[in-house]
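What follows is one structure encoded as structure tokens, with my remarks underneath.
Just one protein chain is left out here, and the rest sit where they should.
Chains: A and B, in written order; residue numbering restarts at 1 for each.
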Amino acid sequence: MALSEKDVQYVVKLARLEVTDQEVAKYTQQLANILEYVEQLNKLDTSNVEPLTHPLDVKNVFRADELRPCLTQAEVLSNAPEPQSGHFKVPKIM
Amino acid sequence: MEYEPVIGLEVHCELKTKTKLFCGCPTTFGNEANTQVCPICLGLPGTLPVMNAKAVEFAVKIGHALNCAISKYSKMDRKNYYYPDLPKAYQISQYDKPLNYAGYLEVPLKEGMKRIGITRAHLEEDAGKLVHAGGKAGRLDSSDYSLADYNRGGIPLVEIVSEPDIRSADEAYAYLTELKNILLYIDVSDCNMEEGSLRCDANVSVRPKGTEKFGTKAEIKNMNSFRFAKQAIEYEIKRQVALLEKGERVVQESRLWDVTENKTKPMRSKEEAHDYRYFPEPDLVPIVLSEDYVKKLKGQLPELPGAKRARFASKYGLTPYDAGVLTSEQELAQWFEEGAKHTKNPKGLANWIMGDMAAKMKEQEKELKDLKFDQKKLCELVDLIDAGTINSKQAKEVFAEMFDAGVSPAEVVKSRDMAQVSDPKAIEGAVDKVLAENPSVVADYKGGKQGVIGFLVGKVMQASQGKANPKLVNEILKKKLDS
Partner (left out) sequence: MKNELLEKTIHEVSADLKAKKVSSVELTKAALDYLEEIEPKVQSFITITRDEALRRAAEADKRLASGKDVTPLTGVPIAIKDLLCTKGIRTTCASRMLETFKPPYDATVVEKLYQAGAVSVGKTNMDEFAMGSSTETSFYKKTKNPWNLNCVPGGSSGGSAACVSAGQAFASLGSDTGGSIRQPAALCGIVGLKPTYGRVSRYGLIAFASSLDQVGPFGKDVEDCAIMLGAIAGHDPMDSTSADVPVPDYAAEAKKGIKGLKIGIPKEFFPEGMNREVSVAVKDAIAQLKSLGAETVEVSLPSSPYGLAAYYVLAPSEASSNLARYDGVRYGLRIPGENIVEMYSKTRAAGFGPEVKRRIMLGTYALSSGYYDAYYVKALKVRRLIKQDYDKAFEKVDVIATPTCPNPAFRFGEKTGDPLSMYLEDIFTVSINITGLPGLSVPCGMSKSGLPIGLQLIGKAFDEATLLRTAWAYEQATEWHKQKPALKEE
């Protein structure tokens, strides 16, 4: 599974990043090296192994359906780059 | 060529928990923007979700009501995509281990019941709301900017995905109606489409009738009422058939229902394919439901509309249609059933409920809880008719007074002295008087014009101020005239 520049460009788009053509070449090289290192995982036979998502065996953590205080609108918007009339303003979507 | 539509529906139902899925913010609708938000549902760095137990309970109830298998082991996953209404840039949803799967819904159609498969019903969080402003404000594709409000973000949703078993817009409408009814019965959602607590998307394709292979589908969004859903699906079927008949292809895409133009329109296609990169949500732990828990929730379900419908038909001798109307709302069904205890003629009661009562309630915009009379009084009316105390014309008057003032029908009959006169002696007197006053009519009758008897009946009824039993009047008149 050799990583191509096209793969990197796809991932850049998917992750909402932006890179120059020069950077694409550099990142492709670096990521390919790392992936090559990662390939060693295939030396291990995992055909009968279940994936382990959580390091510890915990299940069923629930909270009661009880109200807790909200932030004020001012607090909610306190870090907003562009607040407008109680909302977060964003540039046009289409 | 004849074409057959293939339709699958995705319904998003907001659960009526007090708080959001992963935090303690309220779920109330319509408050000022960004006032029902905390660090968690705002997706602030460092915050973590904790699952609302009630939401799981409601979701499992939905699974039961839709005859689903309930997963013993379930988990939450992250669905990754960027959109400004999604504070974490991922939605916590369920991917390969939904809480409920492989169910079905029996939908009443004119032709009878139809079973529509339920692929899955899984738990997820709602997104916030965007207001599209500037330019042609309110429209996504031509606004200058948008404003994000996260009050709705994080409200628990259950997404109910049907199998592509639906074959017409009418079936889709019936499915949605039945599904909504069930959700209301089990009391897990307000199902208020105007407030967005019930939302629906449709996957529509068509194929030559008799073929197996699915055609290319379009996903129809933005149908915010069942009526629009029906119209949109109807339109979409026609559009696709027309394309195929012209020898063109249907493009796989998302389309929006445009209410003003009454047509579906393509959403401006995003430049990339979706790659949601689902993976297990590491901040939440698996949901492992015990047999007891699952069973207990099943036991808590009320009788569902389908079962109730069948029972009403057999127990009360109602037509399937009438049983359907009476069970279309749980409250109404209860109201009827409570009433049926007080009369020997439940069918008569049903007719009054669906007839005059429904009409008046609609006209005066009243609900059951606003009524000034109870079932006992309405049953009294039914019984008065059945006993022959009043006739059906009088009954309408009595009903009106009971509806407006809440008085008991017996009292109305009494105070207005309406009781039907069924005493033959009293009627005979009136008949004699009418015969004496109308000798020429009597002569006509005896001369062979038997039809004039109706005139004489009318006169007797008039004389008795409508209270005489018309059947008796008729009998006595005939006897006297023919003797």
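In this text, a contact is a pair of C-beta atoms (placed from the backbone, for glycine too) under 8 Å apart; a residue touches a chain by one contact, two chains touch by 3 or more.
This is a predicted model, so every value here is computed, not measured.
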| item | value |
| --- | --- |
| In the full complex, displayed partners of the excluded chain | A, B |
| Hidden-chain contact residue, picked from the options B:248, B:283, B:367 or B:423 | B:283 |
| Where the missing chain touches chain B, by residue | 39, 42-51, 78, 80, 82, 84, 87-90, 146, 148, 275, 277-279, 282-285 |
| For chain A, residues in touch with the removed chain | 1, 3, 7-8, 10-12, 14-19, 27, 30-31, 33-35, 37-44, 46, 49-56, 58, 61, 63, 71, 75, 78-82, 88, 90-94 |
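Just so it is clear, only the chains that are shown with their structure count from here on.
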| item | value |
| --- | --- |
| Contact footprint of chain B on chain A as seen in their complex | 13-14, 16, 53-54, 58-73, 76-77, 84-94 |
| Chain B to chain A touching residues, read off their complex | 17-19, 23-26, 32-39, 42, 50-56, 75, 82-84, 130-132, 134-135, 140-150, 268, 272, 275, 277, 280, 282, 284-288 |
